[in-house]
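Shown here: the complex without one of its protein chains, the others still in place.
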Amino acid sequence: MTAIARARAPRPDPFLDIDSYDPEADLMVMNLGPQHPSTHGVFRVLLYLDGEIIIKAVPYPGYLHRGVEKLCEKLTYAQITPIVDKNDYVAPMLNEQAVNMAFEKMLGVEVPPRALHMRTLLAEIQRVASHLLWLGTFAMDLGGALGGGTSVFMYCFREREAILDLFEKLTGCRFHYNTHTVGGQRHDIPAGWAAEVHRVLGAISDRIDEYEAMLSHPIFLKRTKGVGVIDAQLALELGLTGPLLRASGVDHDLRRDAPYHIYDQIKDLKVAVESDGDCLARYKVRVVELRESIRISRLLVDNVPEGPICGGRPIKQPGQFKAKAGQVYVGIETPRGELGTYLIAGGGKMGDTPYRLKIRPPSLHALAVVPYVFPGHSVSDAVAILGSLDPIMGEVDR
Amino acid sequence: MAVNESERSFQHPLYEVLERFPGLDLATTQVDKLLTWGANNSQWIFPMATSCCGIEFMAAAASLVDLDRMGSITRGTPRQSDVMVVAGTITVKMAPRVKRLWDQMPEPKWCIAMGSCAISGDFYRDIYSVIPGIDVAIPVDVYIPGCPPNPEQLMAGMLRLQEKVNLKRAGLWSPPETRPETPKTIEPAIKRLLHQGRDRRIDAAQIDQALSLELPVVDLPPLPEPAPEKGEDE
Partner (left out) sequence: MTPAEENAAREQAFRRLLRERFGVEGEADAPLPDDGVVVDRAHHVDLAKALHKAGWQLYVTCAATHFPAVPGKKPTDATTPECFEVATVLRTVGPGSHTARWRVKLAVGESLPTLVPVFVGADWQEREQFDLVGVHFEGHPDLRRLMMPEDWEGHPLRRDYAIDTPHAPWR
């Protein structure tokens, strides 16, 4: 039995006892991370190698644990938005939406239709930016195979800059926007913004064809096809969500299945599903989502309803919201999957701060897949798999 | 604090060769200029990109700003780099690794603290797992404030570093940068608006000020009676 066959048993054992492994084998222990250009942040995996083949992988997250949940317990509901921006720093808009939706549910604040419409629009534009960043870094992880490796990265960042400029016109910041509040938005759409959105997104959707042509390269296919297969059963049990789950053949998208904002009004929302569960399938799902998000944003930007952008009283004091004791859970679909907020509010004297705020990061579940898919692959494949999972360490460790 | 290694005088094997031949030491000025030019325009960066500022660092290295045109290429290994850019929050778990990577970089080396997290810990400053600024662990040459700083600001920081290197090579004194002072962010000494134990006059003045701006009037809750101060409920 070769090392590959041994490690690619139906489901590799993450708690494999390395002492009981074949004593004849050429064993080596290798540390990937915490500072490695391809780990998308600070993530460490201890790899046990038999020759070139990984037989066991032990991940160690936590190198960016910033105690966000503890900090949120000290801040009032209106003050938390800028803090959670920094969790998933590739899609900050969706972080803000997740916590603010939980707060609104808890405090019983109504959100006006214009704000809901804007939230949907911003979420979709942010999804485009996030997937573009993923595409660029993933192509870079695959390295020299793609004409120097950094060309796709350079192109993707060029488009992403255009989207950041859009957001800068709206909120004044490149990222970390702080534009959502309890009850609505803080910044209204400036004049001429819609035309600009059309221009930018139109240009991007043309260029995605170019990237696809660039990436349908035999070497790219070879490095992604059949690499890092996650079957549907494992994906469900591990709690994978978003593109990872859909690439494994499970048709599940919270935008369609548990609609929030105004997603229930978008009738023909296309959910991309692939059945292979490998890196190539994850790439395909994300590219389809990229196009779909561009289509939805261009649809939405034209018919934003008139009206106020913030319901209830404008926020004048940090401690203006008082919650009764209670617990809510809200989950939304981010580019990486279901971002959940479990909020426990303490009533009475502790009514103006959350008693406990638990954030359910999709990336943490995505990384939990590492001990199950790494065994049986070589180290270079491990880098490709890690890139295809799209982990953001800020949200994994919080 | 650790000894600042980059304060030491710059040695190069070329000088030793030149000094061995009489007359040739006149060439050292020209060689020195050449070396200064080289040192300035090939500052290879080792990115210590841990979080959000790392994304802005990537944006700076990508097409729009393009640090490459200053000769600042990003290297994945500390052994080939001159500048460490600390971009992001450094936690207690990460700090020993940063220190070790810094120790692995060859002399002469410089360090840039990019973003308020690397400067002072930002609003994570008071949190149990975050170190309050990277200068607790390694010496910093240039501070670039911002959350996150724009790519252009990073470029300006690189130019500041070049100036510093120039001065050092010319044997001149460059004023050391000091860390921007950060107030304690979790519980300001002045307390929050309408906080028990806060001076009522400050509250009244602030509310008056807000009302004088002719913003839409909101009904404010009545000011609380000043109460004896209690400890924060932990």
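The letters A and B name the chains in turn, as written, and every chain counts its residues from 1.
The rule we apply is simple: a contact is a pair of C-beta atoms (placed from the backbone, for glycine too) under 8 Å apart; a residue touches a chain by one contact, two chains touch by 3 or more.
The structure displayed is predicted, hence computed values, not measured ones.
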item	value
Touching partners, among the displayed chains, of the absent chain	A, B
Among A:G340, A:G376 or A:G394, residue touching the chain not depicted	A:G340
Chain not shown: contacting residue from B:S63, B:S129 or B:N150	B:S129
Selected residue (touches chain absent from view) among A:V250, A:I266, A:C279 or A:V304	A:V250
Interface residues of subunit A (partner: the chain not displayed)	15, 61-62, 65, 67, 69-71, 73-74, 234, 236-241, 245, 250-252, 254, 256-258, 325-329, 331, 338, 340, 342, 344, 355-356, 358, 360, 364-365, 367-368, 397
Touch list for subunit B against the chain that is not drawn	92-93, 95, 126-132, 136-137, 186, 234
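In the analysis below, only the chains that are shown with their structure count from here on.
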item	value
Whole-Å gap separating subunit A and subunit B, where each centre is the average of the chain's CA atoms	28
Residues on subunit B engaged by subunit A in the complex (per definition of touch)	47-52, 54-56, 58-59, 62-64, 76, 88-89, 91, 93-94, 97, 101, 123-124, 127-130, 147-148, 150, 186, 192-194, 210, 215-216, 218, 220, 233
Partner subunit B, residues of subunit A touching it in the complex	34-37, 41-42, 62-67, 70-71, 74, 83, 86, 89-90, 133, 136-137, 153-155, 157-158, 160-161, 164, 174-176, 313-314, 316-319, 349-350, 393-394
